[in-house]
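Here the complex is missing a single protein chain, while all its other protein chains stay put.
So, chain A:
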Amino acid sequence: MPFDYELLRLIWWALLGALLIGFAVMDGFDLGVATLLPFVARSDGERRIVINTVGPVWEGNQVWLVLGAGAIFAAWPALYAAAFSGFYLAMFVVLCALILRPVGFKFRSKIHDKRWRSFWDWALFAGGFVPALIFGVAVGNALQGAPFRFDDELRMTYEGSFLGLLNPFALFCGFVSVIMLIMHGGCYLALKSDEPVASRAAFAARQAAFILIVAMIVGGVCMELGVNTYRIVGAIDTSGPSNPLLKAVEVRLGGVSANYARHLWMLAAPAAALAGAAIAGTLTIYRRDGAAFVASAISVAGVVATAGVSLFPFLLPSSLAPDQSLTVWDASSSELTLGIMLVAVVIFLPIIVAYTAWAYRVLRGRVTLAAIRSDTSSY
């Protein structure tokens, strides 16, 4: 194997980030569009425009989530087990909301009835808003550490509750996530929809971008002053077996900046988040919609990366038994599996990006009501 175990783990940490960024950027805009649906579009025709901007692409976008989860399962099985079973009811709520989306897209315009359509509009709103909120809340909990522990057979027990997930800092992270995706979805709608929806969406994106900048700064101050941070003490074998019971971890209140001081390059993540949002917000004023969408995507990538690098080398700290926290060095798959999966990603990810880009090229241009009415496939 040309890579050693330590390097493979680092690569997979970066790939995990890349896949989650892929999810946040690609599926993020259609979650944001769904969240904006009842507000930027009033008549049935306007709402159909909004829905049809994401109609042909949401299925492909959602695969980023499926792939992200699959990659966690394959590369970070302990994280998969701990996070999904720990956030049990929250995951159920996300699933229901996500299931509403495909069904809503497909079924809404099939029946000409005002109440039917209005019901599905709000279902689509929930299908966008709820996952955006809960994924943010989940990240908020990961940043603070979750109350789990392992026994000597590495069976995990989780001692938190559903309501415990909804603590103030986590809810704040949920808010950041919703605002971020409103910005991103707004930029997409400004680019893809027809007037007057596009102008309303650009306006919403601009508001969201500036709120996001403030919120990121507030979040950073909270992390620095009021949220527990974790640090490995003593030696850890970065190429050792994936067993989270073999290290010592210390906890202190605040001080996330220490992690950035250790690895200065990590500052690029929050910088991209802030600069991207500022540029996106500004460009929406001049309706440079394409460039604004790109800036917004960079901002979204920066926000996700900020959460990741703030925790490094932790993936999911344990607030209950900090020594048993899951880290990059002791929660991964075996060296062989990481290697095989890396080969699969190196082969297929470029192909995916290529045909996705081609699909967007084929579907380029603004969605207009006239086009929707002339195409029987439209939603």
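In the analysis below, a contact is a pair of C-beta atoms (placed from the backbone, for glycine too) under 8 Å apart; a residue touches a chain by one contact, two chains touch by 3 or more; residues count from 1.
Throughout what follows, contacts and distances are computed from a predicted model.
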Revision key, fill the gap. Among "Cytochrome bd-I ubiquinol oxidase subunit CydA", "Glycine cleavage system H protein", "Macrolide export ATP-binding/permease protein macB" or "2-oxoglutarate ferredoxin oxidoreductase subunit alpha", UniProt's protein name for the complex chain that is not shown is "Cytochrome bd-I ubiquinol oxidase subunit CydA"
Study note, to complete from the structure: From A:Pro102, A:Gly164, A:Pro196 or A:Gly290, the answer for touching the chain not displayed is A:Pro102
Study note, to complete from the structure: Out of A:Pro38, A:Gly60 or A:Pro147, only one touches the absent chain, namely A:Gly60
Revision key, fill the gap. Across A:Phe39, A:Tyr286 or A:Phe348, the one contacting the chain not displayed is A:Phe348
Review point. Which residue among A:Leu20, A:Ile51, A:Ala75 or A:Val176 touches the omitted chain?
Key: A:Ala75
Review point. Of the residues in chain A, which ones touch the absent chain?
Key: 55-60, 62-63, 65-67, 69-71, 73-75, 77-78, 80-85, 88-89, 91-92, 95-96, 98-99, 101-103, 105-107, 110-111, 152-158, 241-243, 333-334, 336-337, 340-341, 344-345, 348-349, 352, 355-356, 359, 362-363, 375-378
